[in-house]
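A single protein chain has been omitted; all remaining protein chains appear in their positions.
So that you can tell them apart, the chains are marked A, B and C in the order they are listed, and the count of residues begins at 1 in each.
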Amino acid sequence: MIGKVRSHIVQEEPLVFELSSAGKRGFQLPALDVPAADPAAALGAENVRGPLEGFPEVSEVEALRHFTRLSTWNYAIDLGMYPLGSCTMKYNPRAHEEAARVEGLAWAHPYQPEELAQGCLEIMARLEEALAEITGMDAVSLQPAAGAHGELTGILLVRALLETRGNPRRKILIPDSAHGTNPATAAIAGYAVENIKSNARGMIDLEAFPGLVTEEVAALMLTNPNTLGVFEVNIARIAEILHEKGALLYMDGANMNALVGVTRPGDAGVDVLHLNLHKTFSTPHGGGGPGSGPVAVKRELEPFLPKPRLKREGGRWRLDYDRPQSIGRVRAFYGNFGVLVRALAYILACGAEGLRAATLDAVLNSNYVRKALEPYYDLPHREPSMHECVFSDQRQARRGVRTMDIAKRLIDYGFHPYTVSFPLIVPGALMIEPTESESRRELDLFIQAMIAIAREAEENPELVRTAPHTTRTSRVDEVTAARKPVLRWRPGS
Amino acid sequence: MIGKVRSHIVQEEPLVFELSSAGKRGFQLPALDVPAADPAAALGAENVRGPLEGFPEVSEVEALRHFTRLSTWNYAIDLGMYPLGSCTMKYNPRAHEEAARVEGLAWAHPYQPEELAQGCLEIMARLEEALAEITGMDAVSLQPAAGAHGELTGILLVRALLETRGNPRRKILIPDSAHGTNPATAAIAGYAVENIKSNARGMIDLEAFPGLVTEEVAALMLTNPNTLGVFEVNIARIAEILHEKGALLYMDGANMNALVGVTRPGDAGVDVLHLNLHKTFSTPHGGGGPGSGPVAVKRELEPFLPKPRLKREGGRWRLDYDRPQSIGRVRAFYGNFGVLVRALAYILACGAEGLRAATLDAVLNSNYVRKALEPYYDLPHREPSMHECVFSDQRQARRGVRTMDIAKRLIDYGFHPYTVSFPLIVPGALMIEPTESESRRELDLFIQAMIAIAREAEENPELVRTAPHTTRTSRVDEVTAARKPVLRWRPGS
Amino acid sequence: MRYLPKSEADRRAMLEAIGLESLEELFSQIPPELRLSEPLRLGPGLSEYEVLEYFREQGRRNATYPSFLGAGAYRHYRPSLVDVVASRGEFLTAYTPYQAEISQGILASIFEFQTMICQLTGMEAANASMYDGSTAMTEAALMAVRITGRDRIVVGAGVHPEYREVLRTYARNQAMQVVEAPYEPESGATDAARAAQLLDGRTAALILQSPNFFGVLEPLQAAAEAAHCAGALLVHVFTEAVSLGLLAPCEQADIVAGELQSFAIPPGFGGPYAGVIATREKYVRQLPGRLVGQTTDSRGRRAFCLTLSTREQHIRRERATSNICTNQALVALMATVFMTVYGKQGLRELAEQNLAKAHYLAGKLPRRFSGRFFNEFVARAEGASPERINRALLEKRIIGGLPLGRFYPELADCLLLCATEMSRREEMDAVAEAFADAAGGRM
Partner (left out) sequence: MRYLPKSEADRRAMLEAIGLESLEELFSQIPPELRLSEPLRLGPGLSEYEVLEYFREQGRRNATYPSFLGAGAYRHYRPSLVDVVASRGEFLTAYTPYQAEISQGILASIFEFQTMICQLTGMEAANASMYDGSTAMTEAALMAVRITGRDRIVVGAGVHPEYREVLRTYARNQAMQVVEAPYEPESGATDAARAAQLLDGRTAALILQSPNFFGVLEPLQAAAEAAHCAGALLVHVFTEAVSLGLLAPCEQADIVAGELQSFAIPPGFGGPYAGVIATREKYVRQLPGRLVGQTTDSRGRRAFCLTLSTREQHIRRERATSNICTNQALVALMATVFMTVYGKQGLRELAEQNLAKAHYLAGKLPRRFSGRFFNEFVARAEGASPERINRALLEKRIIGGLPLGRFYPELADCLLLCATEMSRREEMDAVAEAFADAAGGRM
């Protein structure tokens, strides 16, 4: 019995191109208060384009309905639990959207004179300070646009520091449980990747580890808690081993939601880490972005941070470009400022106590789910869970039901699925991160759904294998999509 | 084949009281910057209430999800055509919501000094002027909060004028096609209602009419176009007949969407009329309100308008309370100001040309639907249609399918139903007002749906009689609701 | 026109389907002499940007200073969620939930609204909203007339003057008599004993506002007893809904009518607000306005719908309980979100903060009345006129109180001041200073 959702009707809607009709329009410009310029004369006739064939021609009401209807086909945090592991799909406070739209902030130009941008600079400075305090690090750069971008920045910092020590070294150690962005990042930063095998407990094998840290190793990229949701209890020792060999400890802070207010990476010996403001600090995911991936470093690495840096001078903030050791820029301007506003708003709203309370609830929720589902799903690693727990589909697989099938069936029960097939070290993984934003009621419904699906997998595996059954769109053929890519609309298609 | 909607899942949600748990909270106040006051001491212990038993206790995220989920159970203009006859469910431009939220307007206190409220007063003055121009009347009061309130105001004005002529008279003539608010209004204004029968063409019978206009008649309340969507072609003559007998012509302007920019009631001899800004002038209906029902009058009636009145003095607007003949106030303050802002925004955005173009399209749409549905549904009155057309269920009724059934079946096809069972002079009426906001595409889908239902009524009447079949909530038992009213939640209910 | 979803080709094709040549032909039944021969004098349509700029410009012409005005329109924080919810097209652009199957969201939220209003007022049933507090009170009076079959209303002079004006406008044509019960010059409250004397066998209701227009608590209990003694009803009116977070509802009241503006609705130059009427179950069939009831759908699941509509104009026509049709649904929804977000604890804290602020301010000013008060009170201007004090405050970019002479000539030297959770200590100190300057002859 599915009680969380019911079947209802949603509006169909074609692509916007299919709504167009010549001459319809959705916007009007104010009348021009200067003489018109002849495009051909001003730009050269050869540079002026013909009509934008196929571009939309719809009225305002059609545009609004179009996107409103499309929106009803989506699931979202606002609609319910979204336990996508590693993504920290927590509540996005709506007041913070208002904060980001404050006129003086939203309309500030990145090149407006610094004395007329003190509000923006102050916000950035305050956020840097708060993030340094939360992570136990010494300095923060807000420039990176997302987690992966922060990783790249961080690894470039490592390289820059090692270069000043004479040798940037050749490789980066990455546990096999790491997120794909870690190795991809290392490669872009010009490093070779050496994958290291997790031990039976899902952690770094402290026996084998020292042997791996050769003079060639620039850094270890460690996710903590790791992608199994397990705290690397030996993190301080790992840092020591690295430091002894002149290597650095990079921490992927995507999972900071398990730690804020409880423990600080900086105190454990981490040299550099990135944060995902769109995870831990509640900024909305927006269907895939924007995010923000600040990098926090120890003092030693500070000279290399991307420029410009904020500098306090004569009671005012300015942007300091005179940073000879900087790795340079990783993007234009200063970062995803609008996201920074929302993250700082969250930190201010929570305060120290609220941030810690959120962490506690996040870990409570994950353990509550774990405990309830243990009898029904295989738990490949039995270490204590932090903010997420990872099951495998091993039991269900016997009946031909894989994690993706369970995920799709969860949709019928009214939930967004967990993260599927990640981390790679767990074959058929179900990675569940409830976050602190779920009430006991919602968690209980989730647990009931998961238990019901476990039963269905036994009794009627086909039902699960062909799910979802109740959505507007049934299971989507991703194979054909990749085999014969159709990446744009064309007339008559 | 229903192509306009598909079945999908929507989230269930209990009542908010059922989500509560002691101590959860959704809001925090800033810390108090003055000493706390002891309620018992300040108010007297006997005046201080105990805990608000049963009142909600939920967090912010639960509150947001609660109302978001509820919202997904609603149909709305933003989702599709909403051809509710007599209600003019047109597009509500979203920029105008922004206009109404401009800080200096939204936070203006009704009693703030006039010199610090010139912006508000200017908006009201400009709207009064525009509405006078559109209706061809001499003066406008913006005080009434909705159409029915405007009606009451208008009839009180009639009474006041007639009183100064020595006799308020006893009764109001109201065609049998009129909206229920007309007779209800007349009664509240202390008048007896005399219903007058429409002729076979659905209009005032010009033969019989003069005989009805006795010395007892204060006014005729005429809806034009009437609720059949038919223009009262004799309106000027009707006005003359009334005026000859010292009676007045009140026009219910709910259907002004058929007339704006094409013809003006004032030019036809109307003495007083109300407008529904939430219909003709695009302000959102909000699930039932707020509206605004300005009253427009000829010069003669101006002295009696509700006070205060706007007055221009020394280059500034002020509120004139010195109106000895005024009927008084019909509500506190000056009207639904926020709605006035939206209506003026609409008028400014459209301009003369846009308003007229909207009227033309509205009438075009209604005639297009009428033409297409005539072969399938009984059209009891064959006069030219203006902005709406009225069919009857006579043909379908033979198979036991009534207008309400057809309406419910339309829901399965993805539309909000037309107005059911009104006007009363058409048994089993289907009153369809598409408005100008519908594209040809949406109209064609509507027509197809109506034709399909006509076929179903023949072939499978039970399917129609038990509709809707695809909604979260199937047909609702309104009889039991009225028989055993449950008007509030109680614990355990 | 950007709102119109038609190309010229669409229009031509549609006209052809109808069998017409031009749009003008659609209006051929209108006598030519009535058709407009020239465009309306309204000018050309403006772009969205120009429209918004016009209103922003008007907004700038208004003051947005901190203010101590109350008197039926209060400044309170507005939780962000309120506009988020009310901006969802599914609420904003729907109409009255006549079609229950596709309106359950609106219906459920109104049912919650009705419940919360009952919880707050101690009544058993509440309607889905009225235009505002003034019309709610007036309709409550008409309701009392219907219930009792009597035709006389006694209304406290402490009821909002504009509410009383509305009552009189409606009463005039209904052959209803309206009598005012004076306030005690010392306490500012109605003298229950004197009010009792005004009640007679024709009296349908005694109407008192509490806290009244002066901010003073009325003796509702005693008034209710007096009213009931005379066979009349007691109607309790409120303008400051936040007071309900702290003040005990009057258990003997028969009808409660009030204004919910304080629940997340900005002052907005007077509207749209939302009135409400709550009452005893036994009077439900005399309630005006819409009501939502719980029922089931054809599969037995809980559902909601509009109910008891035989009270209403569209069914009962001239014998309806009221002519109201469109109400203030979206505003009521906003109030519902507000009540949900604040909740049980929050509403009380909010009321306590209001109490604290107003009592802090009152402690520094010469109060005119001795009665107990919530977040409004009357202060006497000493040494300078109320207007003069307000001018001095305006120079500090503060809007002072409401000079009362306009409504109560005998209080021409007085100001009505309101402090809410938004009032800041510095601002209140500035007000106190202005009063002190006036009293000290420094103005």
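Rule of thumb we're sticking to: a contact is a pair of C-beta atoms (placed from the backbone, for glycine too) under 8 Å apart; a residue touches a chain by one contact, two chains touch by 3 or more.
Source: prediction; values computed, not measured.
**Q** Among A:196, A:228, A:247 or A:268, which residue is in contact with the omitted chain in the full complex?
**A** Of all options in A:196, A:228, A:247 or A:268, contact with the hidden chain holds for A:268.
**Q** What residue numbers in subunit C mark contact with the hidden partner chain?
**A** Against the missing chain, subunit C presents residues 47-49, 52, 77, 79-80, 84, 87-88.
**Q** Residue-wise, where is subunit B in contact with the chain that is not depicted?
**A** Counting only subunit B, the missing chain is touched by 21-30, 57-62, 64, 68, 93-95, 97-98.
What we mean here is this: only the chains that are shown with their structure count from here on.
**Q** When the C-alpha atoms of subunit A and subunit C are each averaged to a single point, how far apart are the two points in Å?
**A** 46
**Q** Measuring centre to centre with CA averages, how many angstrom lie between subunit B and subunit C?
**A** Their C-alpha centroids are separated by 20 Å.
**Q** If you average the Cα atoms of subunit A and of subunit B to get two centres, how far apart are those centres in Å?
**A** Each chain's C-alpha centroid was found; their separation is 47 Å.
**Q** Can you list the subunit A residues in contact with two or more other chains?
**A** 59-62, 64, 68, 93-94
**Q** Do you know which subunit C residues sit against two or more other chains?
**A** Those would be 3-6, 10, 45-48, 50, 79, 81, 84, 89.
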